[in-house]
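The structure's right below; bear with me while I get my questions together.
All protein chains of the complex are present and in place, except for one that has been dropped.
Labels run A, B and C following the written order; every chain starts at residue 1.
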Amino acid sequence: MPLTPEQQQEIAAARAAAHPTRRATVPALEEILYEAIPVLDHGFIRVIDYMGDDGAIVQAARVSYGRGTRRVSEDRGLINYLMRHRHTTPFEMCEIKYHVKLPIFVARQWIRHRTANVNEYSARYSILDKEFYIPAPQHLAAQATSNRQGRGDVLEGDAARRVLDLLRDDAERAYAGYSEMLNEDEQGAPRDPSWPGLARELARMNLSLNFYTQWYWKTDLHNLLNFLSLRADPHAQYEIRAYADAMLDTVARWVPLAHAAFNEYRLHATTLSATAIAVVRRMLAGEAVDQASSGLSAREWRELMAVLGRG
Amino acid sequence: MPLTPEQQQEIAAARAAAHPTRRATVPALEEILYEAIPVLDHGFIRVIDYMGDDGAIVQAARVSYGRGTRRVSEDRGLINYLMRHRHTTPFEMCEIKYHVKLPIFVARQWIRHRTANVNEYSARYSILDKEFYIPAPQHLAAQATSNRQGRGDVLEGDAARRVLDLLRDDAERAYAGYSEMLNEDEQGAPRDPSWPGLARELARMNLSLNFYTQWYWKTDLHNLLNFLSLRADPHAQYEIRAYADAMLDTVARWVPLAHAAFNEYRLHATTLSATAIAVVRRMLAGEAVDQASSGLSAREWRELMAVLGRG
Amino acid sequence: MPLTPEQQQEIAAARAAAHPTRRATVPALEEILYEAIPVLDHGFIRVIDYMGDDGAIVQAARVSYGRGTRRVSEDRGLINYLMRHRHTTPFEMCEIKYHVKLPIFVARQWIRHRTANVNEYSARYSILDKEFYIPAPQHLAAQATSNRQGRGDVLEGDAARRVLDLLRDDAERAYAGYSEMLNEDEQGAPRDPSWPGLARELARMNLSLNFYTQWYWKTDLHNLLNFLSLRADPHAQYEIRAYADAMLDTVARWVPLAHAAFNEYRLHATTLSATAIAVVRRMLAGEAVDQASSGLSAREWRELMAVLGRG
Partner (left out) sequence: MPLTPEQQQEIAAARAAAHPTRRATVPALEEILYEAIPVLDHGFIRVIDYMGDDGAIVQAARVSYGRGTRRVSEDRGLINYLMRHRHTTPFEMCEIKYHVKLPIFVARQWIRHRTANVNEYSARYSILDKEFYIPAPQHLAAQATSNRQGRGDVLEGDAARRVLDLLRDDAERAYAGYSEMLNEDEQGAPRDPSWPGLARELARMNLSLNFYTQWYWKTDLHNLLNFLSLRADPHAQYEIRAYADAMLDTVARWVPLAHAAFNEYRLHATTLSATAIAVVRRMLAGEAVDQASSGLSAREWRELMAVLGRG
């Protein structure tokens, strides 16, 4: 994520500003405002703006005239209650805006979360930089054999080298083709003056899905937590999880009470099916239950035993 | 809109705060932050929080590393361009939160705008105050005869008096019934100790639609402008238009460039149908066009003539 | 829910139609199509249209060229898998449309579910019928003492009579005032020709929240199940739960496999917090755990014990 000096200067200028405001502010989040937090080899997330804090959740739940907050223990109790009982609307009263740089294949997963506002850098209008994602060696995984949608062991030796060379060479070549078709030099003049260069909106189709794009992405806290509960989950693809993990850290700075409630009641919580609850009851009553007598499928049984620490 | 001393104090306390922030701030909006702006006889809007300013629209459109703004004339030109060409996503990058007190029948129209976040005061959980809307004499209109969904002349004399008395008496009686069924005194103890009082969630059904409710309502600038284009329109019912007009004033403070573009390209713009454009072309070519030869219905013809100042 | 003869005739005519279609059809749902299923004292739900069936979920999950379904056991397995793992998008591929008649206070809760399409009968434009909700004696509950948002014991004897009389009398009076202000006879002519009648959009504010309104409401299966998981829940107010229960029956007819998966993995499932899971593990390991040592609040402990059948 090498920012250009000009970009660094713009960020520094934004960080240098200090205006007085009557709005709720969160010093721990202000501290990192605008800073580029690195993700993957060339990506980042930057918090650009935010609205509200833990108090704003309480304030909305109470439809208050003032801040609405009372003692910290009462606010925590209320936020835990709201999270447990799926009273989601007060969490929608906080909003956050990120600037994200991410590979296109990650952007394609991310955009599936519809309840957000997005402005993406336009490759119809502008030219993409030559930056593409190459997995670090420890993330270069084989296809899982047990699960069609997952990763197996990490590739090593020749196999790893071959894959990395291929990814790099093909991306280099894709970008070379893109540049040749655009036919523009640094000043925007044709490199080869005998023809005008292909339309940008067409040339971009030559780039591969590991090229980086960027966008502004804004959402409310409730929908952000939905996003994170799916994308910070071990079943999510590693590359988007890396972004979700970095965002979770910003949530901890922003709304520590909501963050703790999210960990307790959602991210590290487990949903047991009607049949699974019946199994747990029987086990607690001292009955020896096995998969055959449980009413659960082999897979559900395995997952339940893992949850119960009897894996 | 008589606020209680306690409410006034809470608002004053919130207004007294001043925190430093690195975020974009808008002094003209800060000036009125948290203040209750009166609407109708007991209602208000209060701006509770906001995210972004005119610069944030530009910043998102450019996917900038810094503020993204250039000279004011360039920013104005870009914002006008975005508004004209329906590039709506940059306007979604600004967010605003209101606290609104409004009659239930207005709330029922308002809530139809789905792209917003809402927390309403719960009459399942709490007791509503005795505050109901009675139209001012100049808004007490007869049913329109030309238009089934509209107002005609203002009622006067006996008719007006009779209607106002009826509205007031029935609302008083509805509240008396509500109170009697709740059977609670000021301290929450039963007034008549021989029975426990009806569940709040049931008792509320006795209230009429002119009683006031309140909510926190938060939306982005694009969806706010959609709301205002429908609700600040002369076809909207007067009572919701009163709220929309008050909100338009807050938009003028908040994002003056976007507000001007909205007025020019949406609120005071007109959409001409394919046939209407053909009519205008023929008229400009010197042809005498009348309704019969226009291809327009009588109503469309009348509306077009009004737009063209030939009403 | 006394339908007029004209309404009954319209429904019968719609039910009499039989067109051939290449689309997926569900005979069990066709059987009740258009029929008014009674809810509360004057309300109903009617299934007006639907798109898709259990097979459409499978088809979309597989992005198939044909129907996509295989053996029933495979389809059931896939649908269970999707429901368990929150792969929600295939469930969005089924759509259903209801005509609902419901008290306004129920409509106000219902409309909070934003991901749906709605057309409500307009009291700006038309005149509402004299139909209001009066709870059946067994639903006339006192305010709960333990829970500010709930019902306690059923009212009986004098208290019940007084409440029912109040509700009925006030609703009668509200409608009388509404009619008087409208000043229209059955033919729409002024009853009292000395004045024109109040605008409908104003007169309606005299009606109380137990009057019935009606709307067309359309949503996809995923969002319908979200609605039902909240509104068919014991914590929901009885009156909206009555609608949710009637809708659940239509879901069972429409998509029996999805309905069963919903019961197993959502409606009758339980989410255990991180701390609650740790408690269950300790109990299964033979440890004696009490609330003090559990890390749970008194309320959470009570709820966990209830789930585990140790209440």
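Couple of notes before you dig in:
Going forward, a contact is a pair of C-beta atoms (placed from the backbone, for glycine too) under 8 Å apart; a residue touches a chain by one contact, two chains touch by 3 or more.
Note that the structure is a prediction, hence the values are computed from the model and not measured.
For the omitted chain, the shown partners it touches in the full complex are A, B, C.
Residue in contact with the omitted chain (choice from A:A12, A:A28, A:V72 or A:A199): A:A199.
From the options C:D75, C:D220, C:E239 or C:E264, the residue with contact to the chain not on display is C:D220.
The hidden chain makes contact, of the residues C:A13, C:A28, C:V154 or C:A189, with C:A13. Touch with the chain that is not drawn comes from one residue among A:M51, A:I104 or A:A261, which is A:I104. Within the complete assembly, residues 103-105, 107-108, 111-112, 114-115, 118, 122, 124-126, 133, 135, 140-145, 148-153, 155, 158-159, 163, 166-167, 169-171, 173-174, 177, 180-182, 194-202, 204-210, 237 of chain A touch the chain that is not shown. Touching the omitted chain from chain C are residues 3, 6-7, 9-11, 13-15, 17-25, 30, 33-34, 48-52, 56, 59-61, 63-67, 89-90, 92-93, 95, 97, 99, 117-121, 214-216, 218, 220. In the full complex, chain B touches the hidden chain at residues 77, 84-86, 89, 112, 230, 235, 263-265, 268-277, 280-281, 283-285, 297, 300, 307-310.
Going forward, only the chains that are shown with their structure count from here on.
Note: centroid distance chain B to chain C, computed from Cα atoms, is 29 Å. In chain A, the residues touching two or more other chains are 89.
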